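Just one protein chain is left out here, and the rest sit where they should.
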Amino acid sequence: MILRRRGVLGFLILLIAVLALAAASCGGDDNNGGGGGGGGGAVEALPSASCGPIRKGSEDPEMLIASDLPLQGANRALTTQMADAIEYMLEQQDWKAGDVVLGYQSCDDSTAQAGSWDSAKCSSNARSYAANKAVIGVIGTFNSGCAKLEIPIANRATGGQLAMVSPANTYPGLTEGGPGTEAGEPDVYYPTGKRNYARVVWNDQFQGAANAQLAQQLGLKKFFVLNDGETYGQGIATLFIQYAKKLGIQILSNQKWDKKASSYESLASRIQASGADAVFLGGIVCNNGGKLIKDIKAGAPNAQLVGPDGWTPISATVEGAGGAANNMYITQPGVPVDQLTGAGKDFVNGFKEQFGKEPDPYTAYAAQAVQVLMDAIEKGGTDRAAVSSALFDTDITDGIVGSFKIDENGDTTLGKVSVYQVKNGDGAFVKTVTPELSFVEAG
Amino acid sequence: MQIPGLPESRRAEFESELRRRGIRAGIAGVAWIVLVTVTTGYTNSLVVSTAILAALYVVPWDMLRHGKWVVPTAAILLAVLYPYYRENLYEVPIFGPFPSVDTAVTMTIYIMMAIGLNIVVGYAGLLDLGYVAFYAMGAYTAAWFASPHFAESVGAVHVGSVGVSPEAQGFHISIWLVLIVAGLLTGLVGILIGLPTLRLRGDYLAIVTLGFGEIMPQIARNGDNIFGTGFNLTNGAQGINPIDPPGFGNTISNWTGLPADYLTFNASFLGKEIGGVEVFYWTALALLLFTVFCSVRLRDSRLGRAWIAIREDETAAAAMGVPLMRTKTWAYAAGAFFGGIAGAYYASFKSGTFPDDFFFNISVFILCMVILGGMGNIWGVILGGGFLAYLNQEGLGNIGAQLNDNFGPGGSIVNIWDTPIDVPLYQFGIFGLILVLTMLFRPEGLIPSARRKAEFHEGVQEDYLYDQRGAPE
Partner (left out) sequence: MRRRESVATQARRLPFPTLSGRLPDYIVPALGVLFVGFLLLWLGVNLIKEPSEFYRLFLIGLTNGAIYGLVALGYSLVYGILELINFAHGDVFMLGGMLVATMVASFGLVDESGLFLWSMILLMLVIVMAFCAILNTTIELVAYRRLRHAPRLAPLITAIGMSFILQNIGLRWKGARPTSVDSILPRGDVFTIGGVAYTWDKLIVLLFTVPVLLLLLWLVQKTRQGKAMRATAQDRDAAAMMGINVNRTISFTFFIAGALAGSAGLLYALYITNIRYDEGFRLGLIAFTAAVIGGIGNLPGAVLGGLLIGFIESFNNGLGWATPGSDWTQSIIFALLIIILVFRPEGLLGERTPEGL
């Protein structure tokens, strides 16, 4: 009732608001609670929407390393292990590369609903790395499709191109032209004309060649090729076909499989009718691979299955396909972790001790990527462009996965592909295949 | 004291309204401040922002001369200045910090799409379950005309290209032109889809649009070799990237100071360092304003009234001489136009487009924005769109983290579940729940349009709004 006489209440409130606004704009810097992700210290953390808190040693970091992996979905077990390995490696180096004190944030480029990498997430992550000047290097990405989005953004980062080292991208076009790439690659990913991306795994040209050689060694003559229609799957299928044809292997067909289909019976029937003695599965196990293997085994029981590293971890393939996966050959770049020597062996033992688990081969590559990136930071200091160009002078002796260099394209010179065969629900190591460089390039 | 802009005759009304709202806002505001202070801590921004919102709400601005402009102007001002004060804002209980500017860009783009869909669903009353097709069309248009995709077939075609070397192969058209082209092309697609299907009854139309929404991504996915001709339209599942960033190019940039290339842009403006994201955000806001303006003008135009007439009673509208097909097709075209622009801008923002971005769930997601906000009411749609896009981008992740911290393994309040619950995984379940609850308990949405509310609650229950029963052409 008292209010009745105060017609100007609204104006009073407005007045208060304006005053308060003025107060806030003067005193705006006394609270800084908004954006950060729980880190502390001088560096600004990457947004908490996709990145975890800053991990650091005893000193406050001056620079950040981010890892960019799909932490949700089918690859979750592997990618969280890789993030653990990255942190473990940094801790081993006392969070220092040369004089630079480092912090680490593990970022996620996947959405739970998609269960794998998400294009919006990838580009928004890349933009936040590029915009945050504390970020000196990125370990990632895991998926080649995501790398295609992130590399150009990191390449145009303010303050010089931002270094990226991938432990898992195998699509060739990211670093070089030639077999299995598209016109204009890789230059389209480097709009500034300077390179900023390297990887420590062999690209699919080698894996395709190794698979073709494996097929020849197994005496398989007629292949029916399937692919899942994604960057990786389609790419490796095309490469396999190219190299297999060179070795005189007959390719009967190259078809997509629809990951959403409920059954592949008619496809299997098609394979059976084509008279193929083997099927190459260019794709990844999480695209309904289990059902695909089951149906092919039921419809074309005599066809030998061969798959690239998209079917690793082998446990996932076995879980999806059950007994039908038996006898399938699966290749993977690198050597099995129990055959690593020197620094690699130390890493495997140390990792096992801390996390109680044998690291996956890709985990070893993640650790290797950290080593390469820290090496470059040591040379380049806190300057983004300098670190990026130092990547291409990498010369690692007795690294985690062996001794190797990074060539001017950003590819590793180290090349061995391991062959596993599924036996009784487990992957048994068969041998390693090392394709000749001349054969790979002739493709 | 004379209140400026208020006729003395309405003073009593004004004051009573002021009092009514003042009490409400006072109680709510104080409760809010106390709640936030107790849960996440006090900052000055809490009082300031609450006071501003309260001031905007409490005064019945509409009664004042020129008063109707106050709230929109304030809203625009607050939105534009967002990057400046975001870092000083408080943390909202449960939801966590306010969205990052990056998220705000995505939110703005989704709001644009929601406004586009609102023209079809809200104004014209045509249920479109395949809106994602328009978004896809816009995104692919951007991909065709501003990327190296057609490098082999066209050579280097540059029109105001930004961020690529002048020799770069393929179409590199300035994004501003591409946006217009995308809008027009998508509008055309809307007309083409509409012509054969708009004669169908409401739920059949819904299912047909759903069909188109399912076919489009498949065309995108398989379009790297259309019918074996070797013509690569969409580059298949690999998607098309990189797409050129927006920008004004060096010439205009030198004249005006506008950013030459959004991705590499970096400058200091009004005491804050401005990067690419902020510029992306302001551009998105400008596009949104354009969309809102067009949408409001369309609604109030002759065409808009025809849409509403059709929505309310098709037969009566036809009898009054409203050309059904043409009116409906225009609704489709207009909705598609804005969807196309939003899609193209989003593709440029993401710098790539992939067929997996366009699945059915996105259509439902945008529909959910329209329904939650209030069909037909543009302010409601903005609210619904912004809120849901925020939830999708950041909110659910934050909520999940808070829930797990408090109730998960080793929870700080009480340990209820032992394995962390991945809340964002269930985003579409949550959106589904929002759809059901809204429809059951508040079918007119959060901010209803008065007309729509009436339709849901009285008048037209027994005859069929979305039913065309042989109405003559």
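Per-chain numbering from 1; labels A and B assigned in written order.
Methods note: a residue touches a chain if its C-beta (ideal position, glycine included) is under 8 Å from a C-beta of that chain, and two chains touch if they have at least 3 such contacts.
Not measured: the values here are computed from a predicted model.
Colleague: Out of B:N222, B:Q238 or B:S351, which touches the unshown chain?
Modeller: If we include the chain that is not displayed, B:N222 is the one touching it.
Colleague: Could you tell which one of A:A183, A:L218 or A:A261 touches the chain left off the display?
Modeller: Candidates A:A183, A:L218 or A:A261; residue touching the omitted chain: A:A261.
Colleague: Since one chain isn't shown, list which residues of chain B touch it in the complete complex.
Modeller: 125, 127, 129, 196-197, 199-204, 206-208, 210-212, 214-215, 218-219, 221-222, 227, 360-361, 364, 367, 371, 425-426, 428-436, 439-440, 443, 455-456, 460-471, 473
Colleague: Under the stated touch rule, tell me which residues of chain A contact the chain that is not displayed.
Modeller: Listed in rising order, the touching residues are 73-74, 115, 229, 255-258, 260-263, 265-267, 269-270, 273, 286, 288, 290-291, 294, 298, 319-320, 322.
One rule holds in what follows: only the chains that are shown with their structure count from here on.
Colleague: As a quick test, compute the distance in whole Å between the mean CA positions of chain A and chain B.
Modeller: Those two chain centres are 32 Å apart.
Colleague: Give the list of chain B residues in touch with chain A in this complex.
Modeller: Against chain A, the touching part of chain B is residues 1, 3, 11, 14-15, 18-19, 22-23, 41, 43-45, 47-48, 51-52, 54-55, 58-59, 85-91, 96-98, 100, 102-103, 106, 148, 151-152, 163-165, 168-170, 221-222, 235-239, 241-242, 261, 263-264, 266, 275-277, 349-354, 356-357, 361, 393-394, 397-398, 422, 424-425, 427-428.
Colleague: In their complex, what parts of chain A are in touch with chain B?
Modeller: 3-4, 7-11, 13-14, 16-17, 20-21, 23-25, 27-35, 47-49, 72, 111-114, 119-120, 123-124, 127-128, 130-131, 145, 148-149, 152-153, 156, 158, 182-184, 188-189, 191, 193, 228-231, 234, 256
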